[in-house]
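Before anything else, here's the structure in question.
The other protein chains are all here in position, but one chain of the complex has been omitted.
Per-chain numbering from 1; labels A, B and C assigned in written order.
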Amino acid sequence: MRRIIAILLLIIVAMGISLTLAKIPFGTPKTKVGTHYIKEGIKQTGSDNIVTAVVVDYRAFDTLGEVTVLFIATIGLGAVLTAGAGVGTRKTQPASMVLYTGCRLLFPLILIFGTYTFFHGGGFQGGAIVASGFLLIYLGCRERRISQRAFILAASLGGLAFVVIGLLGLVFGSYFLLNFLPKSASNTLFSAGVIPIIYAVIGFKVGSELASIIDNLIEES
Amino acid sequence: MSFLDNYIYYIGAFGLILIGLYTILVKHNLIKVIIGLGILDTGVNLFLISVGYITKGTAPIFSRPGIDPEHMVDPVPQALVLTAIVIGVAILALALSLAIRLYQHYGTLNLRKIREQKW
Amino acid sequence: MVNPVLLIAVPLGSAFAIPLFALFRKDAVKYIPPVALGFNLVVALLLFGKVLENPVIVSIGGWRPPFCINLVAGPAGVLFSAIIALVGFLVSIYALDYIKEGPTEKYHMLYLLLLTGATGVVLTGDIFNLFVFFEILCISSYALVAYLGDKAGIESAVKYLIQGARFKPSAYRDRLTLRSIRHA
Partner (left out) sequence: MIFVASFLVVVMLVGAVAACIFRDLISAVIAAALVSLIAAILFYFLQAPDVAMAEAAIGAALTAAIFIIAISRTKRHEQ
């Protein structure tokens, strides 16, 4: 009975999606907004990567909302897992020599690569790479832990920096999140004004939040 | 061939969305339901990206001089998907923490055995 | 010049500042939500007199409206944000004494972010931004439902989360339909 209802529902959804699809054939030219971003983006923001320009400059307010969502998930996960739970620690076997040495060797390299990715690729990806470095540390060297409080503090510092950058734009140019720094020739680090700073802040914040999620989940297991 | 050319990405995204929804609706195990949510998310993201593609397009990055801006793919869906991926992992993590607490209270993850969760 | 973006930026910033503040005065954290929401109430009331004549539209990032996000503070939006700030202010005063169990610091953060999301939903003038604020509202309420960690709360949060996440694709589809309309 459940299956029949589910399949009926799926058929309705499938019809809805395919009706939408019929209006948008594959491989056709872009929307007006996208064309404008591509034509004007490099002049207006100074960023070579148009996706970065859209994420961090044109629609930066959305990005602020999204990092807030991730922050809420981190805080909520901490609240849900700690509230009213008995703290029990399971015995864990120490990792083998190979794993331990490998993790210690790889961790700094992963951190450097993640930080490099903040500027050449994007903050979200870099943050995820940094968090996977912390995951490696939890797999290999269980005794090295960073306190939960430090992660939350790093995440909230990142968020606060984002809001403060936005408010500085409001002060200097009467627009929230205005790109108020001067823009120079492309292919230099600060060619895009405030964009690399915001992306580094996002990367820092995303990395510490994802690491905090892993830490919280692994805590009592 | 033109059928494959035109529709293969849409078929993939469509299939992922339907399989994800089926998993959410039919399975009894909470972790299975959450896996279904993840597959559904991936499908929706693939769908959005393939809507923004144009035939023989290049990535919207001015990585070398002389790239024709006319042939760049649409950057807007890519920006939306980039943030949607991060949101997806946030929701999955919250749902998993709720699943862990549910297991601590009831000792089972089977939604049919928990009185309040039946449908 | 009172800018409507302050209604969103100030509670958001103060929610992010709570862990920093807790470093110095852990017992005083609970006074941050009433202060931030009181500020919101004052700003909303100041704006209300202005928007009765003509609505205030601010763009974020300084571009023209189809290419950036704009906030539209019309009379209805400002009225609703004033109501949200008033109710939130009263509830946060009640919560000063009521919230004693659990990680109270996290409760105050989640509560402020919930009200930020609600204010954003009534003020925004962009469809995808509406979706983002709606998501902030939803996720913080899932976490607040499960806050105490008891049986009933966790169960209800699971139900709420799965029901909420199931309708995400339809929200995306609406967005696509809007895109195709704009495209035509």
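Odds and ends about this structure:
Operating definition for what follows: a contact is a pair of C-beta atoms (placed from the backbone, for glycine too) under 8 Å apart; a residue touches a chain by one contact, two chains touch by 3 or more.
What you see is a predicted model, and the numbers here were worked out from it, not measured in a lab.
Across the entire complex, contacts from the unshown chain go to A, B.
Among A:95, A:111 or A:135, only A:135 touches the chain left out of the display. Within the full complex, the residue among A:150, A:164, A:200 or A:217 touching the omitted chain is A:217. Contacts to the hidden chain, counted on chain B, fall at residues 1, 4-5, 8-9, 11-12, 15-16, 19-20, 22-23, 27-29, 31-32, 34-36, 38-39, 42, 45-46, 49-50, 52-53, 57-61, 73, 78, 81-82, 85-86, 88-89, 92-93, 96-97, 99-100, 103, 108-110. Although one chain is not displayed, its contacts with chain A can still be listed: residues 49, 51-52, 117, 121-122, 124-125, 128-129, 131-132, 135, 210, 213-214, 217-218, 220-221.
Going forward, only the chains that are shown with their structure count from here on.
Centres computed as Cα averages put chain A at a distance of 20 Å from chain C. Each chain gets a centre from the mean of its Cα atoms; for chain A and chain B, those two points are 16 Å apart. The distance from the centre of chain B to the centre of chain C, with each centre set as the mean of the Cα atoms, comes to 26 Å. Of all residues in chain A, those touching 2 or more other chains are 13, 17, 24, 31, 33, 37, 59, 62, 66, 69, 72-73, 76-77, 80, 85, listed in ascending order.
Residue positions of chain B touching 2 or more other chains, listed in rising order: 17, 21, 51, 87, 90-91, 94, 98, 101.
Residues of chain B touching chain C in their complex: 17, 21, 24, 30, 33, 37, 40-41, 44, 47-48, 51, 80, 87, 90-91, 94-95, 98-99, 101-102, 105-106, 114, 116-117. Put simply, chain A touches chain C in their complex at residues 13, 16-17, 20, 23-24, 31-33, 36-37, 44, 57-62, 64-66, 68-69, 71-73, 75-80, 82-85, 149, 152-153, 155-157, 159-160, 163-164, 166-167, 169-170, 173-179. Listing the residues of chain C that touch chain B in their complex gives 128, 135, 139, 142-143, 146, 149, 151, 154-155, 157-159, 161-162, 165-166, 168-169, 172, 176, 179.
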